[in-house]
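The following block contains the structure, expressed as structure tokens.
Note that this complex is displayed minus one protein chain, with the remaining chains in position.
Read from first to last, the chains carry the letters A, B and C; within each, the first residue is number 1.
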Amino acid sequence: MLNIGLLGAGRIGQVHARAIIAHPGSRLVAISDVVADSAEKLAATVGAEARSSQALLSDPSIDAVLIATSTDTHSDLMEAATAAGKAVLCEKPVDLSLERARACLKAVQATGKSVMIGFNRRFDPNFGALKAALKGGEIGKPELLAITSFDPAPPPVSYVKVSGGLFRDMMIHDFDMANFIMGEAPVSVSAVGSSIVDPAIGAAGDVDTAVVTMTYADGKIAVIKNSRRAVYGYDQRVELLGSEGLLQAQNILENSVVKSTTQGVTGAKPVLFFLERYMPAYKAEWAAFVDAVQSGGPMPVTLADGVAALVMAEAATRSVKTGAPVRLADLTGSRS
Amino acid sequence: MLNIGLLGAGRIGQVHARAIIAHPGSRLVAISDVVADSAEKLAATVGAEARSSQALLSDPSIDAVLIATSTDTHSDLMEAATAAGKAVLCEKPVDLSLERARACLKAVQATGKSVMIGFNRRFDPNFGALKAALKGGEIGKPELLAITSFDPAPPPVSYVKVSGGLFRDMMIHDFDMANFIMGEAPVSVSAVGSSIVDPAIGAAGDVDTAVVTMTYADGKIAVIKNSRRAVYGYDQRVELLGSEGLLQAQNILENSVVKSTTQGVTGAKPVLFFLERYMPAYKAEWAAFVDAVQSGGPMPVTLADGVAALVMAEAATRSVKTGAPVRLADLTGSRS
Amino acid sequence: MLNIGLLGAGRIGQVHARAIIAHPGSRLVAISDVVADSAEKLAATVGAEARSSQALLSDPSIDAVLIATSTDTHSDLMEAATAAGKAVLCEKPVDLSLERARACLKAVQATGKSVMIGFNRRFDPNFGALKAALKGGEIGKPELLAITSFDPAPPPVSYVKVSGGLFRDMMIHDFDMANFIMGEAPVSVSAVGSSIVDPAIGAAGDVDTAVVTMTYADGKIAVIKNSRRAVYGYDQRVELLGSEGLLQAQNILENSVVKSTTQGVTGAKPVLFFLERYMPAYKAEWAAFVDAVQSGGPMPVTLADGVAALVMAEAATRSVKTGAPVRLADLTGSRS
Partner (left out) sequence: MLNIGLLGAGRIGQVHARAIIAHPGSRLVAISDVVADSAEKLAATVGAEARSSQALLSDPSIDAVLIATSTDTHSDLMEAATAAGKAVLCEKPVDLSLERARACLKAVQATGKSVMIGFNRRFDPNFGALKAALKGGEIGKPELLAITSFDPAPPPVSYVKVSGGLFRDMMIHDFDMANFIMGEAPVSVSAVGSSIVDPAIGAAGDVDTAVVTMTYADGKIAVIKNSRRAVYGYDQRVELLGSEGLLQAQNILENSVVKSTTQGVTGAKPVLFFLERYMPAYKAEWAAFVDAVQSGGPMPVTLADGVAALVMAEAATRSVKTGAPVRLADLTGSRS
């Protein structure tokens, strides 16, 4: 039985709290939040204790922590938690600053403790089935990957201003999905974007609609489409052309009812948003983390994976500004 | 908070135990089973106490019981539990004997306590959406209902011998679904059946493939198709033609991945069997029961509903033997 | 090159005229119709000659005739045409009177000439693919066949009065489809029906909604659903459960566009009616007839097939009145 501390009692923290409780191998012991009241409320609901993050991290009975705080605290908390000997599951993105993320990776590696980054979509059973079919050789060698990822509605501009932008807060998931499916990082990243959904997003320096094209060393190509607004629901599809076929992971619908009238043949919409869509993925993600900690095996998604996706987000951010493709090697080179 | 006693710790009892535990308004206090060991094992897992059914029923702290025992004990236990003042949720079918079921209904009504029959499919969100669309007038008036209900594999012949036969143990769900959707019972029932899947089932006096046609007072028609074997999975579909359109509740698939190769375009199979397919329904069923008990409102599926489905199963059983349609009024008449 | 005479210049005759002209192996030479004007108009369009049916049949240069006249003339014309040495393709149904149809069959057989009955759906590429998959063993042995066949709108009551009724003018296609797929005739036929779509149809002695169940010697079962009204279009589906799988021939849609909005995910309706749906089938039917005539091989659908479907329609007509199943052997027996 793993004793767990939860850092962050916001919306996503609450999702994780439920997964921790439901898992037979983990016990939610303590919760902290910068808003103490939030921590207390959640703790009361789930039978845990509200504490400061320091008290939580220094408690030797806690085996692992889940970091679901605001992004700007991720690196500090990962460093502190691993230094305190905890296994860590941290929400994405690692950081908004690539430099800080890389420093964090170095510091964490020095502690010898494992960190998993919460790219929950890797645990979605549909994308998992696609990946399994690819690995099983069912479509031969991968050639052309296309990811469609649309949110139902744009966030408030206030969020856009602090989120790091579409590439770091939204497409970061798709960058990781590309890495997950392709099994490697691209060589170059080329982005176009606009604020056609909401000009205020553009005024805040971000885009709300974007297409990113990526090339790979062996000639593979990937393309990611993002929009902040798909009024019909959360649109999450992956499509991979291979030398012997095509794989498509399609949307999950609200129900299976189809109505035929003089107006046409109408089915249900995709499930509304990420909580509905990825609830099984959150559970599977937590189970994979518990397994890895208990077995001492490697994390299924590493901190290095988190940094890799951040590099791609950084490249896309630059590309959309300059209009030119960005080679990842150049980003890496600028670090050394 | 409702204190619950569970009678029956078999497969379906275990499913219910999970739903009871997961519901914030119910607490699983005690479990009984004719095999004491089964009760103890399950009780240990869920933090409840194993008891005899008598001890359980006589415990005044228990508010409600869930009956998930073998069918031949249902009537006795419903009578005993309601006599003991408990609210009851009892698995289908009410009984194999229509006469016994009617006696039970009378006895239960005398206690003034509520009994809900576990026709879980009424709580399936897909069938629920179909019913809601019908009630919302989206296809006008219902005219022709078709229910397809195939199990993935036939049960052992030993089960067939004690189950009451396909119409009472399998199609009983579809009879109730027809009543649920049509909002009334049919006037006559006509059945054909054969044992084309497994001759041993025929030798045991049952059928494994059957089609039942039902007519209604106002001219509506319903048809139910059952097979004990659909090798591709659990096939559960409902289709309703109305004066202004068609509603179809289609299968739930294992995942959303589609593969296109030289062999064709292949999607996932329907989920394998009733536990996967109806898990959300079991949870919703339990929530509806808790709601009804707590609010004192009417049960969403009554013991009378259970008897009504049994009457249809009885009619179909007779029809398949005589080859002639059976009027439900005759069955009712024959009782008095 | 086959020289063809067309008897009947109505709607279906015009459809056939186009198929005859388009086929490189057939030439439309002459056309007759009881309304001479209709024959002349069509003849002018297609470069043929308008004649009386007698003149047409006595012309030795005409190799084959297509009979697309009203049903009550079918038997007489088949007899006359075969007596005149012509090969014949005759529209369904053979006759409204089973007795007359049987006499016609005997007379035609005496001429030694071939007659094909126009069950065009056998030539639909979708049903053909289903049949081919069955024959290829892709779902093992057939067990349970379900045919859904809904017209978009009911015909005028005046038509119903002379059509022979739903079973003879509409479900006759489905009876033949069952024979085509099952490869044999059923043992018994059981029908229910009502006039829930239009009470005037009931007043005229017919039904507009019907379900027919059929049993086969080896335990197979078939069920046919008919409605005169499906407001969303022409609904033509076939579904066959076998020991190793399920085959479904689904509707053909007007186009492939799908629209996702806040209202749901909407695709196109099925194509409106039989001309749109079965145009490829009419062409393939004609090609199959030309092939058979030219090769001297057997007709792909025989006059006996036409009589067999008529027997089933007769049985269903009786069953819907008596409420009891009708054994085909009894119908056959009652004749001798």
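Note that in this section contacts are C-beta pairs under 8 Å (C-beta built on N, C-alpha and C of every residue); 3 or more make two chains touch, one makes a residue touch a chain.
Computed from a predicted structure; not experimentally measured.
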Among shown chains, those touching the left-out chain: A, B, C
Chain not shown: contacting residue from A:218, A:276 or A:291: A:218
From C:37, C:72, C:99 or C:138, residue that would touch the chain that is not displayed: C:138
Touch criterion as defined above, residue of B:3, B:97, B:266 or B:294 at the omitted chain: B:266
Touching the absent chain when the full complex is considered, from A:190, A:236, A:266 or A:317: A:190
Which residue of C:141, C:161 or C:259 touches the chain not shown here: C:259
Absent chain, residues of chain C that touch it: 125-126, 129-130, 133, 138-139, 244-252, 254-262, 268
Sites on chain B contacted by the missing partner chain, in the whole complex: 230-233, 235, 253, 259-270
On chain A, residues whose C-beta touches the chain left out of the figure: 143-144, 146, 148, 150, 188, 190, 192-197, 209-211, 213, 215, 218-221, 223, 225, 227, 229-232, 235, 241, 243-246, 323-325
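Keep in mind that, in the parts below, only the chains that are shown with their structure count from here on.
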Angle, in degrees to the nearest 5, of the Cα rotation that carries chain A onto chain C: 180
Rounded Å distance between chain B and chain C, as computed from the means of their C-alpha atoms: 41
Whole-Å separation of chain centres (CA-atom averages), chain A against chain C: 58
Chain B, residues touching no fewer than two other chains: 244-246
